[in-house]
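Note that this complex is displayed minus one protein chain, with the remaining chains in position.
The letters A, B and C name the chains in turn, as written, and every chain counts its residues from 1.
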Amino acid sequence: MAGGPQRLASGGATIDRGAPVRFTFDGRRLDGFAGDTLASALVANGIALVGRSFKYHRPRGLLGAGAEEPNGLVRLGAGSAVEPNTKATLVELHDGLVSSSQNRWPSLAFDVQAVNALLSPFFAAGFYYKTFMWPKSFWEKFYEPAIRRSAGLGRASGLPDPGRYDKVNAFCDVLVIGGGPAGLMAALAAGRAGARVILAEQDFVLGGRLLSERHEIDGMPSSAWSAQAAAELDGMPNVTVLRRAAVFGSYDSGTFGVVVSAAPGETGPRQTLWRIVTRSAVLATGAIERPLVFGGNDKPGIMLASAVRSYVNRFAALPGQQITLFTATDEGWNTAVDIAAAGGRVVAILDTRREVSPQLRALAPAAARIFLGADIKAGRGRLRLTAIDVVDRDGRAERIATDCLAMAGGWTPMGGMAIHLGGRLAWSERIGAPVPKSTPAMRIAGAAGGQLSLAESLASGAEAGLAAAEAAGHAAAAMAIPRSSDDVVTPFQRRPYAKTRRPAFVDFQNDVTAKDIALAVREGFAIPEHLKRYTTLGMGTDQGRTASLNAIEILADVTGHPSTELMPTSARPPETPIAIAALAGASRGEHFRPKRLPASHDWSAAHGGSFTEAGPWMRPRWYTRTGEADWLTTVNREVTTVRTSVGVCDVSTLGKLDLSGPDVAVFLDRVYTNLMSTVPVGKVRYGLMLREDGFVLDDGTAARLGETHFVISTTTANALRVTQHVEYCRQVLWPELDVSLVPVTDQWAQYAIAGPRSRDLLQALLGDRIDIGNAAFPYLAVKAFDWDGVEARLFRVSFSGELAYEIAVPASVGAAAFERLMDACVRLGGCAYGTEALGVMRIEKGHVAGSEINGQTTAADLGLGKMLSAKKDFVGKMLAQRPALAAADRPALVGLRPVDRAGRFSGGAHFLAPGATPSIEADEGWLTSVAFSPSLGHFIGLGFLRNGARRLGEQIRAYDPVRGRDTLVEVVPAAFVDPEGARLHV
Amino acid sequence: MSDGWTRPAPAFPAFPPRPGLAVEEIVGRSIVTVVARAGQEAALRAVVETALGVLLPEGPRRVAGQEIAFIGIGPGKWLAIGLPVAALAPLADVAAIVDQSGAYGVLSLTGAGARRLLGRAVAIDLDDAAFGAGSVATTIIEHVGVTLVRTAATPPAYELYVVRSYARSLAHWLHETMG
Amino acid sequence: MRILCPYCGERDAHEFSIRGEAPMTRPVVIGVPMAEAVAALHDRRNPPGRTREFWYHGAGCRSWLLVDRDLRTHEVFGATLASGAF
Partner (left out) sequence: MRYSALSLAWNAATGHRFWKPAWRDAEPKPAYDVVIVGGGGHGLATAFYLAKNHGVRRIAVVEKGWIGNGSVGRNTTIIRSNYLHPANTRFYEFSMKLWEGLEQALNYNVMVSQRSILNVFHSDAQRDAYARRGNAMRIAGVDAELLDTDGVRKRYPFFDFDNARFPIRGGLLQPRGGTVRHDAVAWGYARAASDLGVDIIQNAEVVGIDIQGGRAVAVETTRGRITADRIGISVAGHTSHVAAMAGLVLPIESHVIQAFVTEAVKPLISGVVTFGAGHFYISQSDKGGLVFGGDIDGYGSYAGRGNLPVAEDVAEGGMALMPAIGRLRILRNWGGVVDMTPDGSPFIDLTPVQNLYLNGGWNYGGFKATPAAGWTFAHLLATGQSHELAAAYRLDRHATGRVIDENGQGAQPNLH
């Protein structure tokens, strides 16, 4: 038979018999149709055994037909595209689909670990807390690895996910969650009223239960009605219909998370995260059926009655040859009718109720035997259900041969999303389940709100949609509710749970049985939240959808508390499991975070630049020349070139803030530790900022361009934090000061030109456009000038310790300016240098940087105590005087060099006295920055040493056990090259 | 010596046109930050009106005059678009005037596709009713700060201001998302 | 969580950074006695309910805001510019 041997000859609301599809399961090639789910295609192919349970590795078949599925978890795809633990009931079948079962070895039919089931008495709930403690070392070596290997369901690929992902933001008046009758009506009502509506449905077809039931609406089959409603919605410009769209979470301020999957064969992202902000939502997620708890209720072939109806009506797939029904509600009987109508064989109907109405009895197919007040003592069969042992109200016991049992135990509304934000549920006696309450932010419609029947669903959906539209300002006339056939809603009846010797499963996926619950209660875990954590009930991929209410009933039964005083464990996002990659979107690999590139980037890339991350920026570390053996050779060359000739380095990444206004000098005096109001116009001053807590925040320069105009610089790493801090000072602390702040980091491309020939370079390049003679333009001068039509600024500042300048031009001509500079530089025998050479030179000069200004150091620690002005107050001044910050014995900045000049050491080494035994007490500080100094021919370092200032000349160990080093070093002043700074002033 | 080097370099790579979407870089536009001095917003408004013939927008809006447009980017803060910084000298008594022409890359996006594309990207409502012509938003696209301006209603037209150093990352995102 | 920035309009909270609880009067960081400075910087009422905090709209208008918010429900009652607030 096309589409599988168990495929019915006709019917099937969503399958397309004209579109056959081939797929594989555990290597078997199978047929199905477009519009099938993987689960329905397996049913159509007569496959009942689809997986193994988590703990006992029991053979399992499909329990459900939708998101509630606990058993039918398969592995999809191959290689890096593998997707483990996928609910077969939610997989849209497509040509070439590769699927396989999991958690079994060597095969699904024969699984070695099924022995676990034999040991199940030992493996009762919580057994592992009581054992595996001796001998102590065996836990990590033996027990735990064994547990870890047998736990877990599927296997991850271990390879990078090849999929593409994307994100979308969307806004609407009304978000309707779920496209069953309630959701469709809500969307129609709100859409017709003119509201902006988004309808999100996780299935690939709209209709919900309408697709699975043989209802009539407006005189047509319910699935035809839903297709018509879908067409109307698709045609409305103010309505967006999202199919394959799982709403997974409700977040603050009307934000919802939705993962929309691509249709099979669709190009573009595999999944897209929609962040939907809505004025209000309609929750119309339906209800799911409850299984019945009895011994052996997990045999493959035992299903929910609603699932059987889905397979039969929606997919025209018959799940068994001899079907029995076990029901606590009227659904069982309806299911029998549907099976019979499809030509299936119903052998028996078992109703737990002692009496049923004659109308109901009349529904039973003629051949079906009826048992009232019935219970099942055992489900039988190994890899598939073969028979059940039944007793009825009169004690009549019988074994009935059956290969499919449909269970109908009442309904559980899917109200999870209503409590993501802390909403509450209330017990409905009518349906025997807790239901969520509507709020203006989220109206509950249909079965999700306990309005189980079709008529109620349609009406409550329309009402919710209208109310939501109205709340968004779209008034509309009441909507006509279509006439429909309807369900008989059975008032819920409690049923004592089966006390059977056989395992009676409550949580199928996690193998939690009724007995486990009783045991947990005995051990004191008698409330649902404790029960969950002790037994793992409800902690599987289905989050206990089919288990939670049965568990509560059993708990109530065992403890004697009314179940209505118990609440199911809390629901949390995601409502449906969502891929990590979908949450991450396109932000991965190289594009994990955007890159900031300075204007010189292309030049650097073309000239051997090797790049490194500096905060968000990419900066050249060095420029390799052909023939250079390693990076150190390159860096040594760059340093030596700068120290002897000239080099150019892009320093645009430093943060720059333009500050102006009548009060700017007063303001900067408060922000910096040193005086800025005394900086003459045309001069630059080095400055230090403290945090309010008195530790150093950042250092940089302040250049006074005019009486009321400064431009200040920050370090690359701290640019954002300093901007935020200065804005805080301006807006919150002293709004009365008239100061404007404009970040100009991106406006100015800025290049350092350093080395004894830097003036020559500028002279060659700028000629008489600006007088840069030492007299006219001394150290720390700043001047704006016209560089051939470009507004430029020249600063005489130096990080390298050489005669040096920084030139700034608008970044839009930054690339051209860099080329000009490099042209002139190369002509003088100079070179471009990168961050590594920059670092070497600043260590040679003893300038502090990020490794020293690490948020834990004071100005005095850094040797900058003198920069704390005594003449004025400034941010951080008071708290910097706290005893521990002002203590004299704090580690202070020193220079270090190896006693044996050929020796080496590294940043992060600690200082220990020679001969000292390593201990916290003996620890005297640490090395912060280390470099090989080509100028001196040996390693040099900066570090913080206890009482450092008083210990020059001492020898101490740089102890670095994590690198296996221990080097004797000498404490020297923290300036190795030109300590007097003579070169700056030439 | 002027070898044309004053000509600003583009910040973005080229964007081939897509159906319903044209993306072009606007190179060389003058962009100036104007910040009213404390208590001088009214005075600034008056000067702008007399000197430039434009009413400064309130809030995050764009108002365009003959040669200059103002875009609100914060309380008392605007980007003045179109005239070089020198032309804004009359404002200097009552405002800080800071040239930012080098700081930004500017894209114009036009067509129905622009609305869709940007609507996906920014977490603000771009519906006509909420973000009609003249609307401005400073916000983020994929970790990159942008100022988005709706310049025309039909066909939908936008300008996107992004600081230069991020332009290529933003371009990568655009290329990916435009498909 | 979305915050109605008085300048920019409603924005997702991730466009902002948060400094924490705001005092009733303008914070004073210079010229205050040590004990007061320590308390002002560190102590928090941190009530399980409505409170007022400093938020910075770094990815928008770069304004410091005072946001009135409930710590239990995350409900945002309103936001004002901090600069004119004290």
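To be clear about the criterion, contacts are C-beta pairs under 8 Å (C-beta built on N, C-alpha and C of every residue); 3 or more make two chains touch, one makes a residue touch a chain.
Computed from a prediction, not measured in an experiment: that's the story for all the values here.
K.L.:
Which visible chains touch the chain that is not shown?
P.N.:
Counting the whole assembly, the omitted chain is in touch with A, C.
K.L.:
From the listed residues A:G235, A:G855, A:G937 or A:G981, report the one that touches the chain absent from this view.
P.N.:
A:G855
K.L.:
Sort through A:W333, A:W411, A:F695 or A:F976 and give me the one touching the missing partner chain.
P.N.:
Touches the omitted chain: A:F695.
K.L.:
Tell me which of A:A124, A:A441 or A:A784 is the one touching the absent chain.
P.N.:
Of the candidates A:A124, A:A441 or A:A784, A:A124 is in touch with the missing chain.
K.L.:
Determine which one of A:L879, A:L945 or A:V977 touches the chain that has been left out.
P.N.:
A:L879
K.L.:
What residue numbers in subunit A mark contact with the hidden partner chain?
P.N.:
54, 81-85, 121-122, 124, 127-134, 136, 139-140, 144-145, 147-149, 151-161, 163, 167, 249, 251-252, 255, 257, 273, 275, 420-422, 515, 519, 522-525, 527, 529-530, 533-534, 536, 539-541, 543, 572-574, 577-585, 587-593, 595, 612-613, 691-695, 697, 850-851, 854-856, 879, 882-886, 906-910, 912, 918-920, 922-923, 926-930, 959-963
K.L.:
Counting contacts across the full complex, list the positions on subunit C that touch the omitted chain.
P.N.:
Touching the chain left out of view, subunit C contributes residues 1, 12-14, 17-21, 34-35, 38-39, 41-48, 51, 53, 69, 71-74.
Here is the rule we use: only the chains that are shown with their structure count from here on.
K.L.:
Between subunit A and subunit B, what is the gap in Å from one C-alpha centre to the other?
P.N.:
About 33 Å separates the centre of subunit A from that of subunit B.
K.L.:
Using the touch definition from the top, which residues of subunit A touch two or more other chains?
P.N.:
277, 735, in rising order.
K.L.:
Which residue numbers or ranges of subunit B touch two or more of the other chains?
P.N.:
123-124
K.L.:
Can you list the residues on subunit B that touch subunit C in the complex?
P.N.:
Against subunit C, subunit B makes touches at 59-60, 73-75, 77, 123-124, 137-140, 145.
K.L.:
List the residues on subunit C that touch subunit B in their complex, please.
P.N.:
Listed in rising order, the residues are 7-12, 15, 59-63, 81, 83.
K.L.:
In the complex formed with subunit B, which residues of subunit A make contact?
P.N.:
Spelled out, the residues of subunit A in touch with subunit B are 166-171, 196, 268, 275, 277, 586-587, 591, 593-599, 617, 652, 658, 660-662, 735-738, 740-742, 744-749, 788-791, 809-817, 820.
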